[in-house]
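Removed: one protein chain of the complex. Kept in place: all other protein chains.
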Amino acid sequence: MSRFYYYLIFLNMTVNVVAFVPNVLLQQRFIGAVPSMVIALIVGTINAAIFGFCINRFPGEGLPEILNRYVKPWIRTLFLLLMGVTWFIAGIITILIFVDVSKQYINPEMPEWTFLFIFLAFVVLCAKMPSIKVLYLLELLLILNLPLVAIIFLKVYTHPYFSWDAVKEVGTHALTIPAWDSFTVALYTFAGYLNMVIFARVMKDQFQFKRGWIIGSVAFVNLFTTFFIPIGLLGTEAVGHARYPWVMTADTIRFDLSPIERGIGLFLLLYVSISLTSALIHWHVGLELMKGAVNVKKYKAKAQRIIPWMVTLLFCGVTFAINELLFQSQIRSFSIVWYTIRLFGEFLLIFLLGYCAWRRGHEGV
Amino acid sequence: MYKSNPAKSLLPWLQSQLAESDDICLQKLESKEKKAQLFYIKSICDQAFIQDHLLIPFFETDSLHDYLSYIDNLFQTSSYISPEKTLNQLLHGSVVFISGMNIRLIDIRKVANTGISEAKIESTVQGPQNSFSEDIATNLNMIRDRYYQPSLKIENQEIGNQAPTPIAIIYDEKLVDPAVLESVNKRLAEIQGEMAIILSIGQLERHLSRRKRTMFPTIMLTERPDRVAYNLAQGKIAIVMQGNPFVLLVPSVFFDFMASMDDLYHTYWTSRFVVVLRYLGLFITITLPSLYVVSTAYNPELFRVQLAVTIAGSRISVPYPAFVEVFLMLLMMEFLTEASLRLPKMIGSTATTVGGLILGQAATEAALVSNIMVILIAAVAISNFVIPINAMGFAMRGVKYLLLFISTVFGMIGFIVGLVGIVAYLVHLDSFGQPYLKLFMKSSTDQEEITRVKEEQG
């Protein structure tokens, strides 16, 4: 499909560098993370390809429209509602991590609700934009951030204190039994393509299988960097002590000649804008799925305006509540549970979409 | 008013409609058996034309019939339709010629301000130097003269329901987006119904854009004929208005406001370099004040230690917080900019000297502001003028206060969210159905169009 398809995948991979993905993987670095990542790499690429194959059958249509034609209304409503909630929670997890990292590393004296407020204000206002505008914004922000990604990438791979021996040591743990948590989080880094359930509406071109290798290779580089760079810089033991291994890794970068000396400054800059974009995309897709579930077009113009507000404000409330009720460690466990639930959601979604594509194939013949 | 003979009643009716003004002239002519009356407003009519082409022939022709056929053959002449129409034409510079039963209207409008002056606002180094005049006919001439295309279409209209002003809508029929054209026409019709009088094209611009309160310009105002020609070639619509040396271009997107015509006239790498400079300038002018506040008051670890200690030292005797310092100095800078805009050119340079040099120097000496602050403000002010279109420059002047406010309150996070928010707002805007900010907007056709315009200008 068009370039936006790759942007969506790329965004999800980049944002997970900060989130719990490296944390979970690195906690299990000696007990199964490496083989889990290999499996996730294969499964993720195949999933993306199957999904692309199915959605190709419905040019210019999103999931709500497709389900509308091929499944019973109650299944459709229920499924879309559940999917919508899943997407909203994806955004919420990004937001909660953002609040935690901001309070930890950017501005420790500011109360958490101010971070939540400003972040939610942005996400809520932008999530209601038309899908195509959201994609334009995504493209712009990614391209603006590309130099930062490139600099950090270059800096960590050419770091004078980088230890390949440490990387190899963890690499020798490849023959362990795969760990479930590592598998779910590693698979989640691929999940960017799932946003196509809504954005397929505005993309004209078809997904090309020839370019499938791009997804696989980018995912490989991403997983390798996410997992092995902190090991090489922080050490095989010390890396397990880090709550946000990548923030720590970024703090090992020194720019000798720039006015900003610490790499962590650039990294946090990158991270804030990327997680803003990611949360925005997730909430936008969640909102559109919800709108599809309640069939918003049936309502009056005024109701059509109010429903998005109600849905987003409801989830703002949920975000505040989760942030108040759960501790940092509980938020981590909460997201690990969610990664598993999401995994089944992903397979269910691909199955349903495959069913619809099959039905359509029969009709067409 | 008699239907059979409008000639008799017309003159008294016109006189009753017009206020008793000294420049209203009723001239009675008599020669041999011919009798006629000329009625016109002296101040907007070409007196020499009356003398040479109306009076002298009147006394030289033998009969009224000969004279009338002479007048009918003048291309400015039109025939009588209705008293209201006549009054309108009279006000636009026509002579009403009445002789017996015959009424003729001769357009001899004299426009004082047809002079073409050099472009002052959007000056270029290597491009064409002239700008539009205040006369619609001259402007149309200038546009036609730069865009030789058979498909160029000019539609004359009038706007304002009380005192209509002539406008012309210009576009390339082959290239224009019909949807945009339709929405422009619809909008113009709405304005026609709402507005009594429209005096300036800026006013028209404000009413054309649908949003009542907006920060960023979505319609371009230009004084350069070459920019109009270039934009016509891109399928845009130009609106010219009588009495205004500016032309409106719709739809206009963000990148149009960041482009200077010089970009087309310089060599490739030179113009790329200048474009990069411009975006750098834009970035500096909106972020520098907020970055200063954020990095001195919230996150001093951003700098290297040497810089941090120096800034701390220079701020030590400043009696108020950094954001007040920035705000005060920015305000002073805005006053200076505004003052030098309004002042006559001779005094303008005095203002900048007094303000910039003396004030800046004295303020640091008196330790009211830190000397790093003065450098920063100067950088902000200068880089703001790098933006080529003033409308965008003015908008960005405002934006930096918004960003300053949000960064003062929320620190680093506020700064980044604010910056991303501004980008999001720009993306969300529309200009007549065209997305306002979007990457890769004109990829393949761009270069072709540029070469086409260049060829046509010879």
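Going in written order, the chains are labelled A and B, and every chain counts its residues from 1.
As a working rule, contacts are C-beta pairs under 8 Å (C-beta built on N, C-alpha and C of every residue); 3 or more make two chains touch, one makes a residue touch a chain.
Here, contacts and distances are computed from a predicted model.
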item	value
Listed names "Branched-chain amino acid ABC transporter permease", "DsbA family protein", "Spore germination protein KC" or "Lipid A biosynthesis acyltransferase", matching UniProt entry of the absent chain	"Spore germination protein KC"
Chains on display which the left-out chain touches in the complete complex	A, B
Residue in contact with the excluded chain [from A:L67, A:V156, A:M248 or A:L266]	A:M248
Contact set of chain B toward the excluded chain (per top definition)	296-301, 305-306, 308-318, 321-322, 371-372, 408-411
On chain A, residues whose C-beta touches the chain left out of the figure	30, 104-105, 107-111, 114, 160-161, 163-169, 171-173, 175, 233-238, 241, 248, 251-254, 256-257, 261-262, 264
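Heads up, the rule we're going with is that only the chains that are shown with their structure count from here on.
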item	value
Intercentroid distance (Cα basis), chain B paired with chain A, Å	46
Footprint of chain A on chain B - complex, ascending	298-299, 301-305, 307, 406, 410-414, 416-417, 419-421, 423-424, 427-428, 435, 437-439
Residue numbers on chain A that touch chain B, as the complex places them	102, 106-107, 110, 114-115, 118-119, 122, 125-126, 129, 132-133, 136-137, 139-141, 143-144, 259-262, 265, 268-269, 272-273, 276-277
